[in-house]
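To start, the structure under review is shown below, and the notes come after it.
For this depiction, one protein chain was excluded, whereas all remaining protein chains were kept in their positions.
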Amino acid sequence: MTPTEPAARPAAGPPAGPPMVEMRQVTKSFGAARALADGTIALSAGEAHALLGENGAGKSTLVKILAGVYQPDGGTVLIDGEPVVFAGPAASQAAGISIIYQEPTLFPDLTVAENIFLGRQPLASGRRIDHRRMYRDAAAVFARLGVTIDPRRPARGLSVADQQIVEIAKAISFNARLFVMDEPTAALTSVEVERLFEVVRTLRGQGAAVLFISHRLEEAFTICQRVTVMRDGRFVRTDPIEALTVDAIIRSMVGRDLSGLYPHTGSPVGEPVLQVDRIGRIGVFSDISFTVHAGEIVALAGLVGAGRSEVARAIFGIDKRDTGTVTVRGKRLPPGRPQVAMAAGIGFVPEDRRQQGLVMDLGVDHNVALASLHRLSRFGLIRRSSEGRLAADWGRRLQLKYDRLRNPVWTLSGGNQQKVVLGKWLSREPSLLIIDEPTRGIDVGTKAEVHRLLDELVQSGVAVLMISSELPEVLGMADRILVLHEGRLVRELSRAQADEGSVMRAATGQTEGAVA
Amino acid sequence: MTAVADAPPVPDRGRRMLESVGRARELGIVAAIVIVFVVTTVKNSAFAHGDSVQQLLAGASLIALLGAGEALVIISRNVDLSVGSVLGLSAYLVGTLFEHHHGVPIALAFVVGIGVGAACGLVNGILTAVLRVPSLVVTLAALYVIRGITALIVSGHQIDPGSIPGSFQNIGNAAVANVPWLAILVTVIVVGINYAMRTFRPARDLYAIGSNPEAAALAGVPTGRRICVAFMISGALAGLGGVLFISEFATVNSTAGSGYELLVVAAVVVGGVAIFGGSGTVLGAALGALLLNTISQALVAARISAFWNQAITGALLLAAIAFDRFVSLRVNRALRKQGGASHG
Partner (left out) sequence: MADTQVPVTQTEAAATTTGEPARWARGGLGWRLLLRWEAVLVVLLIASILYGRSVSTHFLSGSNLFFTGLNVGEIAIMALPLTFIVITGEIDLSVASMLGLASTLLGVLYKHGWSIWAAMAAVLVVGALGGALNGVLITRLGLPSIAVTIGTLTLFRGIAEIILKSDSVTGFPIGWTNIGILPIHGTHIAYSVGVFLLLAVVFGIVLHGTPLGRSIYAIGLQAEAAFFAGIRVQRIKFWLYVLSGVICALAGILWTFRFATARYNAGTGLELNVVALVLLGGVSIFGGRGSILGVVLAACVLGSLQEAMTLVNVAPQVQNIVVGALLLVSVAVPNAPELIARVRRRLASSRLPRRGTTEGVSVDINP
């Protein structure tokens, strides 16, 4: 999984001839916001190409232009060396470009085969659908991919990984030559990731190109031949993978030294605030025990699917736990009751800001006040002005940028939205803050602010339980790192002991030592 | 694409479960009908007599017909609350047609009735699909407006039964070997639509729209057009229902068809069509109507006072919804466990 491992790395170097798909200096703005200032990338047949960059680097916009969803303001898009203009998504699809989005959108009630062929089902006489041929064709596509999914089954209940495979099958049925995969491994287990990589290799072998957009640098090294890095809407560099190291890539992505981003170096550790004893949830995680003290940042690390968010949710009570106990400052928490956890002093910043962290259509004031409704009320009544005061106060402390307090939060940038969520919880003065993916989808500047905030928090004696998929963030911020692997706590590392290697090894199940 | 899957599909309890559940749903309703029928006949042998069976089939026909159209709409994740009032309007217009124009060909009556219904459906469809007004609101408003228009046209006048030609009345009342023409007609239509829903691409689009509207739009499904057509069919069938109504009863006042809409929705839900769309069949909807009517007639025959009818219908509806939910949870679990793919 690290750049030094030679295992399973495919042949390197771009093949000869004009690139299959190319973008040259493509620009795109939305009103005053410049999403793409220099979109440049070249993809050749048979290669797997990684597109790396931080959130806000412009990757998403570039992909949507390739998909025909957006029209570029400037620059050129070329297919097989010829400039093209995609009038819409259908044109891009016809040119052989297929986007596999992060959230597959299938029709749960239709069969897998029908999902693939909707609108293009094979016909018999009289324009009647030939079901048997449809199932045969679907099976054939799966065979071509080297996977087995029953084409007759409904799409409902398919795992995310399987849904992706169906999406890829759909793309193949459209004769796609370029497969763009947007964060494909974000929700997959390690086994499923390996299967996906096999599929990618198969596609490459058939002459297709695969564009991988991912935050997981180690995956780029495993599966890709070339890497393009973007930063601030601009193309930075393209190199064959052998020529790069993780550090070099990060430096290109971030444009600055890492250490400035992670100001937390240590703080006085106090009493235990959270004691988790052998909690488990059937089928998800089991036998997890740890303690978090006042003044320390404990990080839960591991691959997606290891169960980190699930553990956090079970502690807070969003999910029910089947076994074990959770104690906050000596008080036992009953399972499945977030209100009790809140009353005991826990705050919970969830992973999904848009669906779980905020009510997007409500104003900044209402969102900040949402967890404090009873505290703000007098004689059972609550006034908008008191919500506003709370929001303004915390907005100031967090340096929140907003137009008016009553503007709905969907008008704010990702970073400011996260500040609203933080304001909501910090205004309750929790003794334990659980924060899941603190800086996902946030620009670099706000990222540093959030880290600084967390540091200040623990300095003042709050305990922080952090979950992050960004290894540098975990290594930079945590005092202790608890590594989960497939639902079990496999390793505990102190700040001194931890490095990328030890964490990743534990996360992928290679045990070097016992749990602390 | 030359290769064929070399290994047989992984044993799939989940898929088979779902297929058998789908078919079982309809079989289950048929079984329920049979059970009710048998039990009632034991209590009152007259229930199985020719004219009683004829009553049974005739009584369910209109609701089954309307249910077929409603099923299409509900499958696409909408609802049509105006079907009852469309039926009333159509029935009255056709009656008026016969009153004012003696000797009008019967075919014209059908055209007028169906046409009026389709026109109402088109308006519903445009408001829902193009103007994006939620279908609950659109069809609720349509219900009011259409009932109002009907009342305006009717203004207290009842259609004179004498002006309805006998041959026309035969359609609604005559029978062949105790099977009413009404039921035969409705069965043919229901079977036809059911087949179409399985075999034609535009019909599959309706399921897609109901299953995941955003994905359908992104996949290039012309959702507006499809939804409009679904409403038009629902309206047209309601209009046809109006023609058959007046054929059967030879008279109509402004309350004809009122209250039908909720009964139709109940029949459709009992018949296994999910209220959020994406699944269910027209056949199931029609069977649901037959079941509800059979129970209602059975109560009368078993001398359980007919006053129990509504309560039982209500309880049955709740049971059907809960049962569907229970089953779908089990099936989902099985489908998830099944996984589905392996490499190799």
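Structure notes:
Order of writing sets the labels: A and B. Residues in every chain begin at 1.
Here, a residue touches a chain if its C-beta (ideal position, glycine included) is under 8 Å from a C-beta of that chain, and two chains touch if they have at least 3 such contacts.
The structure displayed is predicted, hence computed values, not measured ones.
Listed residues A:G415, A:P438 or A:G487: the one in touch with the omitted chain is A:G415. Among the residues A:I116, A:I223, A:A371 or A:M477, only A:A371 touches the chain that is left out of the figure. Within the full complex, the residue among B:A118, B:A142, B:A230 or B:A301 touching the omitted chain is B:A142. Residues of chain B in contact with the chain left out of this view: 79, 81, 127, 130-134, 136-138, 140-145, 147-152, 155, 213-215, 217-218, 220-224, 254, 258-259, 262, 265-266, 269, 275-276, 305, 307-315, 317-318, 321-322, 325.
Across the interface with the omitted chain, chain A contributes residues 30-31, 33-35, 55-56, 60-61, 64, 68-71, 87-91, 93-94, 101-103, 105, 119-120, 232-233, 318, 338-339, 342, 348, 350, 355-363, 366, 369-371, 373-374, 376-377, 380-384, 406, 408, 410-411, 413-415, 424, 441-443.
Quick note on the criterion: only the chains that are shown with their structure count from here on.
Chain A and chain B have Cα centroids lying 45 Å from one another.
Residues 89-90, 105-110, 112, 114, 118-119, 121, 123, 127-129, 136-137, 139-144, 146-150, 152-154, 156-159, 161-162, 165, 195, 198-199 of chain A touch chain B in their complex.
Interface residues of chain B facing chain A in the complex, by the touch rule stated above, are 1-7, 9-10, 12, 14-15, 18-19, 198-201, 204-205, 207-208, 210-212, 214-216, 218-221, 274, 278-279, 331-336, 338-344.
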